[in-house]
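Here the complex is missing one protein chain, while the rest keep their positions.
Chain nomenclature is as follows: A and B, assigned in order of appearance, with residue numbering initiated at 1 for each chain independently.
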(Lines give C-alpha, C1' and ligand atoms only; values in the text may rest on other atoms or scores of the structure.)
Protein backbone atom coordinates (compact mmCIF):
# COMPACT_ATOMS: atom_id res chain seq x y z
CA UNK A 1 0.00 0.00 0.00
CA UNK A 2 2.94 2.30 0.55
CA UNK A 3 3.86 2.15 -3.08
CA UNK A 4 0.27 2.75 -3.99
CA UNK A 5 0.72 6.43 -3.30
CA UNK A 6 4.43 6.83 -3.70
CA UNK A 7 5.49 4.67 -6.61
CA UNK A 8 6.43 7.67 -8.74
CA UNK A 9 8.39 9.39 -6.03
CA UNK A 10 10.24 6.24 -5.07
CA UNK A 11 11.42 5.51 -8.58
CA UNK A 12 12.42 9.16 -8.88
CA UNK A 13 14.44 9.29 -5.71
CA UNK A 14 15.58 5.71 -5.55
CA UNK A 15 17.08 6.08 -2.08
CA UNK A 16 15.40 5.62 1.24
CA UNK A 17 12.74 8.22 1.93
CA UNK A 18 10.48 8.38 4.94
CA UNK A 19 7.15 7.79 3.29
CA UNK A 20 3.81 8.17 5.01
CA UNK A 21 1.71 5.02 4.92
CA UNK A 22 -1.53 3.71 6.24
CA UNK A 23 0.47 2.33 9.15
CA UNK A 24 0.18 5.88 10.47
CA UNK A 25 -3.47 5.06 11.05
CA UNK A 26 -2.74 1.70 12.67
CA UNK A 27 -0.23 2.76 15.31
CA UNK A 28 0.96 0.26 17.93
CA UNK A 29 -0.65 0.30 21.33
CA UNK A 30 1.46 2.22 23.80
CA UNK A 31 -0.53 1.88 27.02
CA UNK A 32 -2.61 -0.92 28.58
CA UNK A 33 -1.73 -3.26 25.71
CA UNK A 34 -4.23 -6.00 25.12
CA UNK A 35 -6.95 -4.62 27.35
CA UNK A 36 -10.13 -2.96 26.07
CA UNK A 37 -8.63 0.31 27.33
CA UNK A 38 -5.49 0.13 25.22
CA UNK A 39 -4.25 3.49 24.03
CA UNK A 40 -2.41 4.08 20.81
CA UNK A 41 -1.07 7.29 19.34
CA UNK A 42 -4.32 8.39 17.71
CA UNK A 43 -6.36 7.68 20.82
CA UNK A 44 -3.81 9.57 22.89
CA UNK A 45 -4.18 12.55 20.57
CA UNK A 46 -7.93 12.19 20.83
CA UNK A 47 -7.95 12.17 24.62
CA UNK A 48 -5.60 15.14 24.74
CA UNK A 49 -7.71 17.06 22.23
CA UNK A 50 -10.85 16.29 24.25
CA UNK A 51 -9.27 17.52 27.46
CA UNK A 52 -8.01 20.70 25.81
CA UNK A 53 -11.36 21.35 24.17
CA UNK A 54 -13.34 20.76 27.36
CA UNK A 55 -10.97 22.96 29.34
CA UNK A 56 -10.96 25.83 26.86
CA UNK A 57 -14.70 25.79 26.18
CA UNK A 58 -15.51 25.09 29.83
CA UNK A 59 -13.50 28.04 31.03
CA UNK A 60 -15.02 30.19 28.30
CA UNK A 61 -18.53 29.18 29.32
CA UNK A 62 -17.85 29.49 33.04
CA UNK A 63 -16.45 32.96 32.57
CA UNK A 64 -19.07 33.99 30.01
CA UNK A 65 -19.87 37.62 30.51
CA UNK A 66 -22.72 39.79 29.36
CA UNK A 67 -20.37 41.88 27.26
CA UNK A 68 -18.27 39.34 25.36
CA UNK A 69 -14.56 39.70 24.86
CA UNK A 70 -12.91 38.78 21.60
CA UNK A 71 -12.53 35.06 22.37
CA UNK A 72 -15.99 34.70 23.84
CA UNK A 73 -17.36 36.50 20.80
CA UNK A 74 -15.68 33.96 18.53
CA UNK A 75 -17.06 31.01 20.50
CA UNK A 76 -20.50 32.58 20.54
CA UNK A 77 -20.26 33.13 16.81
CA UNK A 78 -19.61 29.40 16.27
CA UNK A 79 -22.51 28.45 18.55
CA UNK A 80 -24.85 30.84 16.78
CA UNK A 81 -23.63 29.66 13.40
CA UNK A 82 -24.46 26.07 14.37
CA UNK A 83 -27.82 27.07 15.75
CA UNK A 84 -28.98 29.37 12.94
CA UNK A 85 -27.11 28.30 9.81
CA UNK A 86 -27.10 24.56 10.36
CA UNK A 87 -30.01 23.50 12.56
CA UNK A 88 -32.66 26.18 12.12
CA UNK A 89 -32.01 26.62 8.43
CA UNK A 90 -32.58 22.94 7.74
CA UNK A 91 -35.23 22.03 10.33
CA UNK A 92 -36.86 25.27 11.29
CA UNK A 93 -36.86 26.68 14.77
CA UNK A 94 -39.66 24.63 16.35
CA UNK A 95 -38.31 21.26 15.33
CA UNK A 96 -34.68 22.19 15.58
CA UNK A 97 -34.62 23.40 19.18
CA UNK A 98 -34.40 19.82 20.48
CA UNK A 99 -31.39 18.99 18.30
CA UNK A 100 -29.25 22.09 18.84
CA UNK A 101 -27.11 20.52 21.59
CA UNK A 102 -26.57 17.36 19.56
CA UNK A 103 -25.54 19.16 16.40
CA UNK A 104 -23.36 21.53 18.38
CA UNK A 105 -21.63 18.56 19.99
CA UNK A 106 -21.10 16.90 16.62
CA UNK A 107 -19.91 20.05 14.89
CA UNK A 108 -17.53 21.35 17.54
CA UNK A 109 -16.06 17.94 18.38
CA UNK A 110 -15.52 17.10 14.74
CA UNK A 111 -14.04 20.53 14.08
CA UNK A 112 -11.54 20.23 16.91
CA UNK A 113 -10.68 16.60 16.17
CA UNK A 114 -10.23 17.24 12.44
CA UNK A 115 -8.02 20.25 13.08
CA UNK A 116 -5.69 18.12 15.24
CA UNK A 117 -4.24 16.91 11.95
CA UNK A 118 -2.85 20.39 11.38
CA UNK A 119 -1.53 20.94 14.90
CA UNK A 120 2.25 20.48 15.05
CA UNK A 121 3.04 17.65 17.46
CA UNK A 122 -0.29 15.92 16.98
CA UNK A 123 0.09 15.70 13.23
CA UNK A 124 -2.81 13.34 12.89
CA UNK A 125 -6.50 14.05 13.05
CA UNK A 126 -8.11 12.69 16.19
CA UNK A 127 -10.96 11.51 13.98
CA UNK A 128 -8.59 9.53 11.74
CA UNK A 129 -9.73 6.09 12.75
CA UNK A 130 -12.87 4.56 11.34
CA UNK A 131 -14.35 4.21 14.81
CA UNK A 132 -14.85 7.79 15.89
CA UNK A 133 -16.82 8.92 12.82
CA UNK A 134 -18.67 5.61 13.01
CA UNK A 135 -19.74 6.27 16.59
CA UNK A 136 -20.97 9.71 15.67
CA UNK A 137 -22.74 8.34 12.60
CA UNK A 138 -24.45 5.69 14.72
CA UNK A 139 -25.62 8.42 17.07
CA UNK A 140 -27.14 10.18 14.07
CA UNK A 141 -28.64 6.86 12.87
CA UNK A 142 -30.28 6.24 16.25
CA UNK A 143 -31.59 9.79 16.36
CA UNK A 144 -33.28 9.68 12.97
CA UNK A 145 -34.87 6.32 13.64
CA UNK A 146 -36.16 7.57 16.98
CA UNK A 147 -37.45 10.75 15.36
CA UNK A 148 -39.17 8.79 12.58
CA UNK A 149 -40.81 6.31 14.95
CA UNK A 150 -41.88 9.03 17.37
CA UNK A 151 -43.33 11.35 14.73
CA UNK A 152 -44.90 8.87 12.32
CA UNK A 153 -44.87 5.43 13.92
CA UNK A 154 -42.64 2.67 12.59
CA UNK A 155 -45.00 1.52 9.81
CA UNK A 156 -45.69 4.97 8.45
CA UNK A 157 -42.04 5.90 8.68
CA UNK A 158 -40.91 2.85 6.70
CA UNK A 159 -43.69 3.26 4.14
CA UNK A 160 -42.88 6.92 3.57
CA UNK A 161 -39.19 6.16 3.20
CA UNK A 162 -39.44 3.03 1.04
CA UNK A 163 -42.36 4.01 -1.16
CA UNK A 164 -42.01 7.72 -1.89
CA UNK A 165 -45.02 9.27 -3.59
CA UNK A 166 -45.15 10.17 -7.24
CA UNK A 167 -43.25 7.15 -8.56
CA UNK A 168 -44.88 4.65 -10.97
CA UNK A 169 -45.67 1.34 -9.25
CA UNK A 170 -43.18 -1.00 -11.03
CA UNK A 171 -40.27 1.19 -10.02
CA UNK A 172 -40.98 0.37 -6.39
CA UNK A 173 -39.53 -3.10 -6.96
CA UNK A 174 -36.17 -1.47 -7.49
CA UNK A 175 -36.62 1.58 -5.33
CA UNK A 176 -37.85 0.02 -2.11
CA UNK A 177 -34.77 -2.13 -1.39
CA UNK A 178 -32.44 0.69 -2.32
CA UNK A 179 -34.28 3.05 0.00
CA UNK A 180 -34.18 0.52 2.81
CA UNK A 181 -30.49 -0.06 2.21
CA UNK A 182 -29.93 3.66 2.26
CA UNK A 183 -31.84 4.02 5.50
CA UNK A 184 -29.99 1.19 7.22
CA UNK A 185 -26.47 1.23 5.83
CA UNK A 186 -25.63 3.87 3.26
CA UNK A 187 -26.43 6.89 5.41
CA UNK A 188 -24.31 6.03 8.46
CA UNK A 189 -21.50 4.49 6.44
CA UNK A 190 -21.27 7.30 3.93
CA UNK A 191 -21.06 9.73 6.84
CA UNK A 192 -18.31 7.64 8.41
CA UNK A 193 -16.29 6.92 5.31
CA UNK A 194 -16.52 10.49 4.00
CA UNK A 195 -14.94 11.92 7.10
CA UNK A 196 -12.45 9.11 7.54
CA UNK A 197 -11.36 9.16 3.90
CA UNK A 198 -10.85 12.92 3.99
CA UNK A 199 -8.70 12.65 7.09
CA UNK A 200 -6.65 9.75 5.70
CA UNK A 201 -6.02 11.31 2.31
CA UNK A 202 -5.32 14.70 3.86
CA UNK A 203 -2.72 13.26 6.19
CA UNK A 204 -1.13 11.15 3.45
CA UNK A 205 -0.80 14.02 1.00
CA UNK A 206 0.46 16.49 3.59
CA UNK A 207 2.96 14.02 5.01
CA UNK A 208 4.09 13.06 1.52
CA UNK A 209 4.74 16.71 0.58
CA UNK A 210 6.64 17.46 3.77
CA UNK A 211 8.70 14.26 3.85
CA UNK A 212 9.59 14.82 0.19
CA UNK A 213 10.70 18.32 1.12
CA UNK A 214 12.85 16.93 3.90
CA UNK A 215 14.29 14.36 1.52
CA UNK A 216 15.05 16.73 -1.34
CA UNK A 217 16.46 19.54 0.78
CA UNK A 218 18.59 17.61 3.28
CA UNK A 219 19.04 13.94 2.44
CA UNK A 220 19.32 13.70 -1.30
CA UNK A 221 22.79 12.94 -2.63
CA UNK A 222 22.35 14.72 -5.91
CA UNK A 223 22.15 18.44 -5.05
CA UNK A 224 20.54 19.20 -8.42
CA UNK A 225 17.35 17.76 -7.00
CA UNK A 226 17.00 20.56 -4.45
CA UNK A 227 14.62 22.79 -6.48
CA UNK A 228 12.13 19.94 -6.24
CA UNK A 229 12.26 20.43 -2.49
CA UNK A 230 11.12 24.03 -2.85
CA UNK A 231 8.24 22.95 -5.05
CA UNK A 232 7.19 20.21 -2.64
CA UNK A 233 7.50 22.63 0.27
CA UNK A 234 5.20 25.12 -1.47
CA UNK A 235 2.81 22.27 -2.20
CA UNK A 236 3.01 21.21 1.46
CA UNK A 237 2.22 24.74 2.67
CA UNK A 238 -0.71 24.90 0.30
CA UNK A 239 -1.96 21.48 1.38
CA UNK A 240 -1.64 22.52 5.01
CA UNK A 241 -4.01 25.44 4.49
CA UNK A 242 -6.22 23.31 2.27
CA UNK A 243 -6.46 20.62 4.93
CA UNK A 244 -7.57 23.22 7.48
CA UNK A 245 -10.32 24.19 5.08
CA UNK A 246 -11.21 20.53 4.55
CA UNK A 247 -11.27 19.91 8.31
CA UNK A 248 -13.78 22.72 8.85
CA UNK A 249 -15.76 21.79 5.75
CA UNK A 250 -16.03 18.12 6.72
CA UNK A 251 -17.20 19.03 10.22
CA UNK A 252 -19.80 21.30 8.61
CA UNK A 253 -20.92 18.63 6.13
CA UNK A 254 -21.12 16.01 8.87
CA UNK A 255 -23.26 18.32 11.01
CA UNK A 256 -25.54 19.48 8.21
CA UNK A 257 -26.06 15.95 6.88
CA UNK A 258 -26.88 14.71 10.37
CA UNK A 259 -29.44 17.49 10.65
CA UNK A 260 -30.86 16.79 7.22
CA UNK A 261 -31.17 13.05 7.88
CA UNK A 262 -33.00 13.66 11.13
CA UNK A 263 -35.21 16.22 9.41
CA UNK A 264 -36.14 13.71 6.71
CA UNK A 265 -37.68 11.48 9.37
CA UNK A 266 -40.21 14.18 10.19
CA UNK A 267 -43.42 14.45 8.19
CA UNK A 268 -43.38 17.06 5.45
CA UNK A 269 -44.88 20.35 6.47
CA UNK A 270 -44.46 23.18 4.03
CA UNK B 1 -7.87 -13.28 -8.33
CA UNK B 2 -9.18 -10.76 -5.81
CA UNK B 3 -7.33 -10.92 -2.57
CA UNK B 4 -7.81 -8.74 0.44
CA UNK B 5 -5.02 -6.46 1.56
CA UNK B 6 -4.36 -7.13 5.25
CA UNK B 7 -3.48 -3.58 6.21
CA UNK B 8 -6.14 -2.04 4.01
CA UNK B 9 -8.91 -4.13 5.53
CA UNK B 10 -7.80 -3.52 9.09
CA UNK B 11 -8.01 0.18 8.36
CA UNK B 12 -11.78 -0.20 8.10
CA UNK B 13 -12.29 -2.56 10.99
CA UNK B 14 -13.01 -0.85 14.28
CA UNK B 15 -10.85 -2.11 17.12
CA UNK B 16 -12.45 -2.90 20.43
CA UNK B 17 -10.34 -0.45 22.45
CA UNK B 18 -10.97 2.20 19.81
CA UNK B 19 -14.71 1.69 20.20
CA UNK B 20 -14.39 1.95 23.97
CA UNK B 21 -12.44 5.19 23.83
CA UNK B 22 -14.62 6.70 21.12
CA UNK B 23 -17.74 5.98 23.15
CA UNK B 24 -16.23 7.30 26.36
CA UNK B 25 -15.17 10.50 24.65
CA UNK B 26 -18.51 10.88 22.87
CA UNK B 27 -20.41 10.49 26.13
CA UNK B 28 -18.16 12.91 28.00
CA UNK B 29 -18.32 15.50 25.23
CA UNK B 30 -22.08 15.12 24.83
CA UNK B 31 -22.70 15.50 28.55
CA UNK B 32 -20.45 18.54 28.60
CA UNK B 33 -22.32 20.22 25.76
CA UNK B 34 -25.82 19.19 26.85
CA UNK B 35 -25.54 19.88 30.55
CA UNK B 36 -23.02 22.66 30.88
CA UNK B 37 -21.81 24.49 27.82
CA UNK B 38 -25.02 25.23 25.96
CA UNK B 39 -27.25 26.02 28.97
CA UNK B 40 -24.58 28.35 30.28
CA UNK B 41 -24.19 30.21 27.01
CA UNK B 42 -27.95 30.19 26.48
CA UNK B 43 -28.49 31.83 29.85
CA UNK B 44 -25.94 34.48 28.92
CA UNK B 45 -27.75 35.04 25.62
CA UNK B 46 -31.11 35.30 27.38
CA UNK B 47 -29.74 37.66 29.97
CA UNK B 48 -28.25 39.82 27.26
CA UNK B 49 -31.49 39.85 25.30
CA UNK B 50 -33.51 40.80 28.37
CA UNK B 51 -30.98 43.48 29.24
CA UNK B 52 -31.15 44.94 25.76
CA UNK B 53 -34.93 44.86 25.87
CA UNK B 54 -34.85 46.43 29.33
CA UNK B 55 -32.52 49.12 28.06
CA UNK B 56 -34.84 49.85 25.18
CA UNK B 57 -37.82 49.99 27.55
CA UNK B 58 -35.88 52.28 29.85
CA UNK B 59 -34.94 54.56 26.99
CA UNK B 60 -38.56 54.66 25.89
CA UNK B 61 -39.63 55.49 29.39
CA UNK B 62 -37.06 58.26 29.61
CA UNK B 63 -38.27 59.63 26.30
CA UNK B 64 -41.85 59.51 27.48
CA UNK B 65 -40.88 61.26 30.66
CA UNK B 66 -39.03 63.90 28.74
CA UNK B 67 -42.01 64.41 26.50
CA UNK B 68 -44.30 64.68 29.50
CA UNK B 69 -41.98 67.18 31.12
CA UNK B 70 -41.90 69.16 27.92
CA UNK B 71 -45.66 69.12 27.71
CA UNK B 72 -45.92 70.18 31.31
CA UNK B 73 -43.40 72.92 30.77
CA UNK B 74 -45.22 74.13 27.73
CA UNK B 75 -48.53 74.11 29.59
CA UNK B 76 -46.90 76.02 32.40
CA UNK B 77 -45.47 78.47 29.95
CA UNK B 78 -48.92 78.95 28.43
CA UNK B 79 -50.61 79.54 31.77
CA UNK B 80 -47.82 81.87 32.79
CA UNK B 81 -48.26 83.83 29.62
CA UNK B 82 -52.01 84.04 30.16
CA UNK B 83 -51.47 85.04 33.76
CA UNK B 84 -48.99 87.69 32.81
CA UNK B 85 -51.36 89.21 30.32
CA UNK B 86 -54.11 89.03 32.89
CA UNK B 87 -51.92 90.72 35.46
CA UNK B 88 -51.01 93.36 32.94
CA UNK B 89 -54.67 93.96 32.15
CA UNK B 90 -55.48 94.06 35.82
CA UNK B 91 -52.73 96.53 36.47
CA UNK B 92 -53.86 98.67 33.63
CA UNK B 93 -57.44 98.59 34.88
CA UNK B 94 -56.32 99.34 38.38
CA UNK B 95 -54.18 102.19 37.23
CA UNK B 96 -57.05 103.77 35.37
CA UNK B 97 -59.19 103.13 38.38
CA UNK B 98 -56.67 104.80 40.66
CA UNK B 99 -56.37 107.73 38.31
CA UNK B 100 -60.10 108.22 38.08
CA UNK B 101 -60.37 107.77 41.82
CA UNK B 102 -57.75 110.33 42.50
CA UNK B 103 -59.33 112.69 40.05
CA UNK B 104 -62.75 112.32 41.58
CA UNK B 105 -61.33 112.73 45.05
CA UNK B 106 -59.42 115.84 44.03
CA UNK B 107 -62.53 117.22 42.43
CA UNK B 108 -64.61 116.60 45.50
CA UNK B 109 -61.85 118.04 47.67
CA UNK B 110 -61.70 121.13 45.52
CA UNK B 111 -65.48 121.47 45.63
CA UNK B 112 -65.41 121.10 49.39
CA UNK B 113 -62.65 123.68 49.75
CA UNK B 114 -64.54 126.13 47.57
CA UNK B 115 -67.69 125.43 49.52
CA UNK B 116 -65.88 125.94 52.80
CA UNK B 117 -64.38 129.20 51.60
CA UNK B 118 -67.74 130.33 50.39
CA UNK B 119 -69.28 129.43 53.68
CA UNK B 120 -66.64 131.22 55.73
CA UNK B 121 -66.95 134.26 53.52
CA UNK B 122 -70.66 134.21 53.94
CA UNK B 123 -70.45 133.79 57.69
CA UNK B 124 -67.97 136.62 57.97
CA UNK B 125 -70.12 138.75 55.81
CA UNK B 126 -73.04 137.90 58.02
CA UNK B 127 -71.01 138.58 61.09
CA UNK B 128 -69.96 141.94 59.64
CA UNK B 129 -73.52 142.63 58.77
CA UNK B 130 -74.69 141.79 62.26
CA UNK B 131 -72.03 143.90 63.96
CA UNK B 132 -72.65 146.68 61.45
CA UNK B 133 -76.29 146.57 62.13
CA UNK B 134 -75.68 146.76 65.86
CA UNK B 135 -73.25 149.70 65.51
CA UNK B 136 -75.35 151.46 62.97
CA UNK B 137 -78.11 151.53 65.55
CA UNK B 138 -75.79 152.89 68.24
CA UNK B 139 -74.30 155.43 65.86
CA UNK B 140 -77.68 156.47 64.62
CA UNK B 141 -78.77 157.04 68.15
CA UNK B 142 -75.57 158.95 68.96
CA UNK B 143 -75.92 160.97 65.78
CA UNK B 144 -79.46 161.71 66.48
CA UNK B 145 -78.43 162.84 69.95
CA UNK B 146 -75.72 165.08 68.52
CA UNK B 147 -78.04 166.51 65.96
CA UNK B 148 -80.54 167.15 68.54
CA UNK B 149 -78.01 168.42 71.10
CA UNK B 150 -76.13 171.01 68.92
CA UNK B 151 -77.31 173.31 66.28
CA UNK B 152 -76.76 172.81 62.84
CA UNK B 153 -75.76 176.16 61.35
CA UNK B 154 -75.08 175.54 57.83
CA UNK B 155 -74.69 172.93 55.33
CA UNK B 156 -70.89 172.87 55.75
CA UNK B 157 -71.13 171.99 59.37
CA UNK B 158 -73.63 169.38 58.54
CA UNK B 159 -71.42 167.63 56.00
CA UNK B 160 -68.42 167.88 58.30
CA UNK B 161 -70.40 166.20 60.96
CA UNK B 162 -71.45 163.41 58.69
CA UNK B 163 -67.90 162.88 57.45
CA UNK B 164 -66.60 162.74 60.97
CA UNK B 165 -69.30 160.31 61.88
CA UNK B 166 -68.37 158.05 59.06
CA UNK B 167 -64.71 158.26 60.03
CA UNK B 168 -65.72 157.37 63.52
CA UNK B 169 -67.64 154.46 62.19
CA UNK B 170 -64.58 153.45 60.28
CA UNK B 171 -62.31 153.50 63.28
CA UNK B 172 -64.99 151.79 65.24
CA UNK B 173 -65.29 149.14 62.58
CA UNK B 174 -61.56 148.74 62.43
CA UNK B 175 -61.46 148.00 66.06
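Things worth noting here:
The criterion applied here is as follows: a contact is a pair of C-beta atoms (placed from the backbone, for glycine too) under 8 Å apart; a residue touches a chain by one contact, two chains touch by 3 or more.
To be clear about the criterion, contacts and distances are computed from a predicted model.
The complex appears with one chain absent; UniProt names that chain "ATP synthase subunit c" among the candidates "Iron uptake system component EfeO", "ABC-2 family transporter", "Molecular chaperone DnaK" or "ATP synthase subunit c". In the entire assembly, the chain absent from the figure touches the shown chains A, B. Screening B:11, B:28 or B:44 against the full complex identifies B:11 as the residue touching the chain left out.
Contact with the chain that does not appear here is found for just one residue of A:30, A:142 or A:186, A:186.
Considering the full assembly, A:197 is the residue among A:30, A:154 or A:197 that touches the omitted chain.
In the complete assembly, the contact with the undisplayed chain comes from A:90, out of A:90, A:132, A:207 or A:262. By the touch definition given at the top, chain B reaches the unshown chain through residues 2-5, 8-9, 11-12. Mapped onto chain A, the footprint of the missing chain covers residues 1, 3-5, 7-8, 11, 22, 89-90, 186-187, 190-191, 193-194, 197, 201, 253, 256-257, 260.
As a working rule, only the chains that are shown with their structure count from here on.
Those residues of chain B that touch chain A in the complex are listed here as 5, 7-8, 10-23, 25-26, 28-30, 32-34, 36-38, 40-41, 44-45, 47-48, 51.
Considering their complex, residues 1, 22-23, 25-26, 29, 32, 35-40, 43, 46-47, 50, 53-54, 57-58, 61-62, 64-66, 75-76, 79, 100-102, 104-105, 108-109, 129-132, 134-136, 139, 200 of chain A touch chain B.
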